[in-house]
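Left out: one protein chain. Kept in place: all the others.
Moving on, here comes chain A:
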Amino acid sequence: MIKARVTVTLKNGVLDPQGKAIGGALSGLGFNGLRSVRQGKVFDIELEGSDRTAAESELKAMCDKLLANTVIEDYSIALL
């Protein structure tokens, strides 16, 4: 079995109202010196088999087809 973690984040320049609200709440809690907060998503995925190269291309296809909206999001894949 192969374990992977896919991280999806908003592209630079795409406004993130949720991140902004979270940042506001953190400042309200007294965390000073906060420059910005961007919210993203994490997917922990387990795959059958042991071929890491095949797993990586499979995960990339998953990102391109569903997990990320590449109009507004970037993704990164880490095999664990």
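Observations
Simple rule for what comes next: contacts are C-beta pairs under 8 Å (C-beta built on N, C-alpha and C of every residue); 3 or more make two chains touch, one makes a residue touch a chain; residues count from 1.
Methods note: contacts and distances are computed from a predicted model.
For the chain that does not appear here, its UniProt entry gives the protein name "Phosphoribosylformylglycinamidine synthase subunit PurQ", which is one of "NADH-quinone oxidoreductase subunit NuoB", "Phosphoribosylformylglycinamidine synthase subunit PurQ", "Y-family DNA polymerase" or "Sulfate transport system permease protein CysW". Residue A:66 is the one among A:1, A:66 or A:80 that touches the chain missing from this view. On the side of chain A, touch with the chain left out of the figure occurs at residues 14-15, 17-18, 21, 65-67, 69, 71-72.
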